[in-house]
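The other protein chains are all here in position, but one chain of the complex has been omitted.
Take a look at chain A:
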């Protein structure tokens, strides 16, 4: 070691370690499959003995090159690189990030799908002179953003079922005699399954409507459960409440990042009677070390 001739402070540590160590000597084992196992021992920062086992396979790539090329590989460096050691110098040569380059015939089409720029622009142009109108209050915002969306039904809801096609401001084209044909006058426009046949019997239409957006979501039979354990699962709650009657919906609020429950849940029953029973029985029930508090959900504001 060069340190013997000219002692360097930087080598001190290593030398001490060598003297004081009682580590087993490193081992090299030839495996049957041609690989080599190297076992080494060392002390880490906490003075713990660490065993490192590495399995290495040496693969020799043989490449036949032009003798001229082989000769050039042995040339010594010159100019600004004269002092560089063999191999690429880190100051001039680096490896870039991986680029995926796969030639393809419809390269242009692929690229377009990726950016979608022209389409988005076309859509924007199309909507430029369209005015946003709320179906609930006729205000200048999207229906989803309407402050009254949970308390009011859309305009014209009471009069007819023409909301079906989302055209609250148009007179209903599909009269009651529409025989289930969804919006006969507006062929091609999509009608969600829940609203199909809205032109038929008014009663059926009301019954078919799924837990709607208009606050008609049977709040009458929905329980609010608070002080729920963080570990709770929706199906656990469902099992607990199903004892009292048919449960149509279980909603357990969860943290989006951690996936843990936030501590409250909503349980909707098909029948209000069952809900009353459940509310009475489950309020104060011990679940996962916590005492549940169950009450009827208030109407959304």
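Operating definition for what follows: a contact is a pair of C-beta atoms (placed from the backbone, for glycine too) under 8 Å apart; a residue touches a chain by one contact, two chains touch by 3 or more; residues count from 1.
Throughout what follows, contacts and distances are computed from a predicted model.
Considering only "Eukaryotic translation initiation factor 3 subunit I", "DNA-directed RNA polymerases I and III subunit RPAC2", "Small ribosomal subunit protein uS2m" or "Proteasome subunit alpha type-3", the record for the omitted chain gives "Eukaryotic translation initiation factor 3 subunit I", by its UniProt protein name. Of the listed residues A:30, A:46 or A:66, the one in contact with the hidden chain in the full complex is A:66.
Within the complete assembly, A:81 is the residue of A:37, A:81, A:138 or A:235 that touches the hidden chain.
For chain A, the residues touching the absent chain in the complete assembly are 65-66, 68-69, 72-73, 75, 77-82, 84, 87-89, 91-99, 101-105, 107-108.
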